[in-house]
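The complex is shown incomplete by one protein chain, all other protein chains being positioned as in the whole.
And then chain A:
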Amino acid sequence: MTEIVVKDLFKDYDRVPVLERVNLTLTDHEFCVVLGPSGAGKTTFLRLLLSQETPTRGSIEIDGRPIAPEPEADRGVVFQRYSVFPHKTVLHNVMIGPELTRSRFLGRLFGKARRELEEKARGLLGQVGLADAVDKYPVQLSGGMQQRLAIAQALIMEPKVLLLDEPFGALDQSTKKSMHGLILDLWRANRMIIIMVTHDIQEAFTLGTRVLMIDKVRHDPQAPEAYGSTITQHLRLDPQRKPSLGLAGAEESRTMQDIFRSWADRMGPAVVADPADEPPRQPELLCHAGE
């Protein structure tokens, strides 16, 4: 049973308000998605939850206690980029958390403890579909694989809260879809709270049990920076009764090919010609392309 309470949160940067009067209570096992335009302060909000920044006013409590003033293992995180350590293999990236926790000086476990941890890490990597990549380095992975690794790396710590800052923002549509399936499965299996930032509205409604939007409510044209953002929209959703979920479920299995064709259909009369019907290209040009 975990509960997060954000009370009357304000954050200024050099006297410029970014967030103001943010109030939010999340109870056990929620999937909270934060939407908002670019620059609204979504990342700032996550940084505050992570203790990477300190609030100007207000408080954040987990289970009735103020969060520690620095990042700790009760709050896991996956950033859009740079979440995994480039100098460690996939397997080691997942093992590193427990190793650092249990071996304070060397940061390395040996013998039986190491073998058990390795087994656990391999299991987790299997869950996120990276079983075949355990010995690779992050640079050898695709963007989607790196994000799956980052998720596994965070999950092995069994955090109470998992914070995700546009984790799928750099991924293509079909990879994104499969990541949605994965994160929902993991969220159901591990009873943690997820708070995820995105600017993809479809993603927000597919995943969230709570969807909220942060934006500026007051706007002074003379002083555009006079006011910060606050929560402007706030919905609670019952995942069991989501109408779009069935549809989204079907979309999950669609490949990029299918998505392309469905868009082509939607274009209807705008499609001038299908080059597949046109005569083949001139041999000269082909020759150049082959060089």
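FYI, contacts are C-beta pairs under 8 Å (C-beta built on N, C-alpha and C of every residue); 3 or more make two chains touch, one makes a residue touch a chain; residues count from 1.
As a working rule, contacts and distances are computed from a predicted model.
S.K.: Could you check which of "Phenylalanine--tRNA ligase alpha subunit", "Pyridine nucleotide-disulfide oxidoreductase", "hydrogenase (acceptor)" or "NitT/TauT family transport system permease protein" matches the UniProt name for the chain that's left out?
M.R.: "NitT/TauT family transport system permease protein"
S.K.: Kindly state which of the options A:139, A:223 or A:270 is in contact with the chain not pictured.
M.R.: A:139
S.K.: Given that one chain is not shown, which residue among A:4, A:19, A:35 or A:50 touches it?
M.R.: With A:4, A:19, A:35 or A:50 as choices, the missing chain is touched by A:50.
S.K.: Looking beyond the chains shown, say which of A:17, A:36 or A:97 touches the absent one.
M.R.: Considering all chains, including the one not shown, the answer is A:97.
S.K.: Quickly run down the residues of chain A that touch the omitted chain.
M.R.: Counting over the whole complex, chain A touches the hidden chain at residues 50, 52, 70-73, 75-77, 79, 81-88, 96-97, 100-101, 104-105, 107, 137-140, 153-154, 157, 159.
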